[in-house]
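Note that one protein chain is taken out, while the other chains of the complex remain in position.
Here the chain labels run A and B in written order, and each chain numbers its own residues starting at 1.
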Amino acid sequence: MSWEEIELLYWLDLFGVVVFAVSGALAAGRKSLDLLGVVVIAVVTAVGGGTTRDLLLNRHPVFWIADPTYLTAIIIGTLLTIWYTRHKEPPQKALLLADALGLAVFTITGAQITQEVVSNEVIIVIMAAITGTVGGLIRDVLTNKIPMILQRDIYATAALAGATVYLLLQLTALPSSVNIMTAMIVVIGLRLAAIQWGLHLPRFKLEEE
Amino acid sequence: MSWEEIELLYWLDLFGVVVFAVSGALAAGRKSLDLLGVVVIAVVTAVGGGTTRDLLLNRHPVFWIADPTYLTAIIIGTLLTIWYTRHKEPPQKALLLADALGLAVFTITGAQITQEVVSNEVIIVIMAAITGTVGGLIRDVLTNKIPMILQRDIYATAALAGATVYLLLQLTALPSSVNIMTAMIVVIGLRLAAIQWGLHLPRFKLEEE
Partner (left out) sequence: MSWEEIELLYWLDLFGVVVFAVSGALAAGRKSLDLLGVVVIAVVTAVGGGTTRDLLLNRHPVFWIADPTYLTAIIIGTLLTIWYTRHKEPPQKALLLADALGLAVFTITGAQITQEVVSNEVIIVIMAAITGTVGGLIRDVLTNKIPMILQRDIYATAALAGATVYLLLQLTALPSSVNIMTAMIVVIGLRLAAIQWGLHLPRFKLEEE
């Protein structure tokens, strides 16, 4: 990758972290936590996936300890969210789009970071999905819900598909920027298509014992 | 240990992982998650204990990153479970037996792995129990239940007893294969006796404030 691409991905990653923090803050607001509780949920939603990835890969210092800009961005994003929603409705459609972009970014950066340490493709795809989804999963556990990604529409699936496309395109002669863009479009496209047309994976339902 | 024993334990460990994946898939089915949610719960149930052990012991790469055979086995086991239960009732008794065997295997491999790094016996016994029980605990948290191992019958207790027996027998001149078999029989026996006769530890009950 060129320096410009690394730079671009860093800014996108920071953007993804802030978007996930906003989604965490909104989820916390629906449970009427106190201000610090909201910040905690926002932080955990934003950094939970990348932190889990870094711990599993033994990658230290963990990304937000290595670069505290992430925490600053999360806290500012959370405070702006609290301030904004005192006066206006959260812009649901813009947030869904931003969330899809955040998922796409985390998927790609998760895959890239894992590739520096591991060569097995299954592990890389799983770590990419972990980076994209574990923050939201912890958010749901802390607010006492069955995690959304386990039950609703195409979410982790979009991350798995995007990471798979990203690895497959590396086998071609395409420049890495085209590869990254394509994989991100796969994630965003799947995610938005799922929302638009209510797509979801089949459910697996057993009778209660 | 001889090479044959190491080989045998590896296959038993793989068997334990698959059994725990099946139990996770069935628990997920009772919550009507989507297909990917079922796979996620199955994976977490199967690898959660060993992963926690490896992170706490700073043992990298984590076992399923070092050997992706585990993930492949889990995914195949989960898909077979979904396919099987579409037509037939899950064989409850066989599953309880398989689960007891899985717990026994994880207890022994957990104790062995910990012994490579730590000499304190209390830590070894606890890590053995963590290896055997944390996967099921995370499964219960993700499906929004109070973890079964905290409230019902003899489960973690069987792991603690088996690991203790395993350490005690190391003080004798018994060959390691006899030691391993005996400790596994303790775990399985306690577990099956608890199921058969409804044994459980006394409860500790305080009034709600």
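Keep this in mind: a contact is a pair of C-beta atoms (placed from the backbone, for glycine too) under 8 Å apart; a residue touches a chain by one contact, two chains touch by 3 or more.
A quick note: this is a predicted structure, and the numbers were derived from the prediction, not measured.
Novice: Looking at B:S2, B:T72 or B:Q151, which makes contact with the chain not pictured?
Specialist: Counting the whole complex, the residue in contact with the absent chain is B:Q151.
Novice: Which candidate, B:L56, B:L79 or B:L96, sits in contact with the chain we can't see?
Specialist: The one listed residue touching the chain not shown is B:L56.
Novice: When the complex is taken as a whole, what residues of chain B touch the one chain not shown?
Specialist: That gives, for chain B, the contact residues 55-58, 118, 120, 122-123, 126, 137, 141, 144-147, 149-152, 156-157, 160, 200-209.
Novice: Even though one chain is hidden, which residues of chain A still touch it in the full complex?
Specialist: Against the missing chain, chain A presents residues 25-26, 28-38, 40-41, 51, 55, 58, 60-62, 65, 68, 71-72, 82, 85, 90, 141-144.
Here, only the chains that are shown with their structure count from here on.
Novice: Indicate the whole-number Å distance between the mean C-alpha point of chain A and the mean C-alpha point of chain B.
Specialist: 30
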